[in-house]
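Take a look at the structure set out below.
Omission of a single protein chain aside, the complex is shown with its protein chains in their original locations.
Naming follows writing order (A and B), and every chain is counted from residue 1.
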Amino acid sequence: MPTGVGFASYVLVLGALYSLIAIGFTLIFGVGGVLNLAHGALLAVGAYAAVATVSLTDSIVLGAFAALVVPAVASLGLYVGMIRSVRDNPITVLILTLVVAIVTEQVLLQVFGGQELVVRNLVSGEFDVLGGISRHLGVMFVVSWLLIGALFYFVNETRTGRAILATSMSDRGAALVGIDAERVYALTWLLAGGLAGIAGLFLAEFSVAHPFMGRSPLILAFAIVVVGGLGSIRGSVVGAYLISFLDQAMVSFVSERLAGVSALVVLVVVLLVKPEGLFGRELVEE
Amino acid sequence: MAGETERLSWGELLNPLTMGPIQQLGLLGVAGLFVVPVVAPPIRTIQLAGALFFATWVMSWDFVSGYTGEISFGHALFFGVGGYPSGMLNLHLGVDPWIAAPLGALTAAIAGLLIGFPSLRVKGPYFSLITLVAPLIVISVFRFSPDLTGGELGLVSVGRVEKLSAIGPIPSPGIDPFAGYYLALAIFLLSAVVFIAITRADAGVVFTAIRADEVALAATGKNPAKFKLFAFVVSALVGGFAGAMYGHSIGGFSPSELLALVVSIEVIIAAILGGMGTITGAAVGGIVFHMLRVALRNADTVSIPFTGIEVELVIPLLGVPLGEIYLLLFGLVTLGFLFFLPEGIVPRAGAEWRRRRSPEGEAVPDGGETAGVLAVHAWLDELRDLLGGDRR
Partner (left out) sequence: MSSEARTDAGSVETDRSFDPDDGLLVAEDLTKRFGGLTAVDDLSFAVREREILGFIGPNGAGKSTTFNCITGRYPPTAGEVYYRGERVTGAPAYEMVTRGLARTFQAFRPFEDRTVLENVRTALVPNELFSTSGLRGETRAEAIELCDRVGLGDALRRMPDELSHAGMLRLELGRAMATEPELLLVDEPFAGLAGSEIEQVSALFEELREAGTTLIVVDHNMRGLLRLIDRAIVISFGELIAEGTPEEIKSDPAVQEAYLGGEV
């Protein structure tokens, strides 16, 4: 593992990727009040959608587009088809999404096979900056942060985004000012799916794609979201970078074998000290 | 009410002839367990020995989570923290297994104490999350030092850990079914006695009161923290000892056998199916679950009797053989149980029997129909609150 620049670039990129995953997860929780355990599987769906599209059309752009759209639509379909009717029972949602996740993984396994797929980089070569950062990392970083920035702006500044904020606080209150909570929920699930899909594509590029690739990111996202505060976008980003940094530091400077531990340790510490997380619930007022 | 205030003597209480029919059935079952190696083929004996170890673990989980309501999602932590030190002491330092195992158990007891403390401070679902993560951390740490712990493969990749000679020197290098089985049975029975004794005594009343209403319990003069820690320490001690003994007899010392999340989850499923908050339900559930799992794992096909037709056990549409997703199926069944048959098989069977015997409908003093499942419902309520159930 390269030092200095390499380390920093890994941290920055992974942090951004995990932010995307965590934000989607925390959006659904903050607005809908439910935990979506199928979120990890959507990552895999995004990666494979891209792979399939590229092998059919040989266009990377279309592939990226598929990675964005297919999981988004799938997520929306999941909400409309199953979750909407049991929305008020978070436990049932938990169970349902878990089952969906497992089924999705099995389907992907059957269709694409279980071997790890190496995904071709979106762009090749290096940037002539700081001693050479691989371009595809740079692209991932920039795109991720564009998405994060866009999301932030969207939620805080635009009308629809504020509608999401309002609904996250109270759907009755939101209804009183003319917001259709149902539309908001659907939008949230759509967004979360898209975010997961792109993150899945990037993650596949970063390492490999395989049907169960969503599992450890989901656990990591869960840890990040608990650390950052369930329902907080800011918290998700901060938590993602914190954990990404700690994890990479562990792997680079201590031992490769300690991958993932720091996230768990931080999780335990946070749960013991401040279970509500760093930022509490920004999307929801207590 | 004649006889209401009479005090029983120990002799009256423990006399098999005067016990209720359920208890007598249980005793018969135990007697049956003694003769298994004589009547069953060796492979079954070994499998049942494994089931007995597993059932001990399940009982240890039920002792804490079924009774106090603190739901542990990582009880395998104790099995591993009890087993590994024992194996490592023997492997690296040559300590005799009979001495190493109790030492391992003590280590596990310390782990029990460490896990018990968060339960005093932190709400139900958050505590459960901590219990979920703790064994994962330990696994990672083990992976970190493979020369000591054998990493993913376990101690077997480091060297040969001595097996126990339970009843006499083991004649062959392999596993002696008799010795292994009776060791498992001894541990199972010993653990059952410990758990049953404690839960039927006053501590059990306090445990369930912790589950019901900790604040009210404190208001009656009992210190909830003391009892919670006690529950964790005893559970860990027994579970850890069983883990060590398992590794030194019919099993091994590896993360997949002693620490993996799968183990923790299977323990929970078995306890729920058998009946939470009873110990006896956990015992039965543990044995049945293990034997079923072994059967499913090894069965690719089922032959329908009298027809000679072999049916391949495959899930339609997905083409996945049954053996691979048995855990998912078990999980779904468990969820079904939680919602439709929450008290589990053993208490339900007991209640049905009681109902048939005394149709006047005598009220079961310990609230038999909801014992244990109240823990789950309370936990689910807390989770619902955390997830924002009442925000709207």
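Details
Basically, contacts are C-beta pairs under 8 Å (C-beta built on N, C-alpha and C of every residue); 3 or more make two chains touch, one makes a residue touch a chain.
In this text the structure is predicted, and so the values were computed from the model without any measurement.
In the whole complex the chain that is left out makes contact with B. Taking the complete complex into account, B:Thr208 is the one of B:Ser60, B:Ser191, B:Thr208 or B:Ser235 that touches the chain left out.
Within the full complex, the residue among B:Phe227, B:Phe253, B:Phe289 or B:Phe337 touching the omitted chain is B:Phe227.
Against the chain not displayed here, chain B makes contact via residues 4-10, 13, 200-203, 205-206, 208-209, 211-213, 215-224, 226-227, 230, 363, 365-367, 370-371, 374.
Rule of thumb we're sticking to: only the chains that are shown with their structure count from here on.
Against chain B, in their complex, chain A makes its touches with residues 29, 33-35, 88, 90-91, 95, 99, 102-103, 106-107, 110, 169-172, 226, 255, 257-261, 264-265, 267-268, 271-272, 275, 284. Across the complex, chain A is touched by residues 118, 121-123, 126-127, 129-130, 133-134, 136-137, 140-141, 143-144, 146, 151, 318-320, 325, 328, 332, 335, 380, 383-384, 387-389, 391-392 of chain B.
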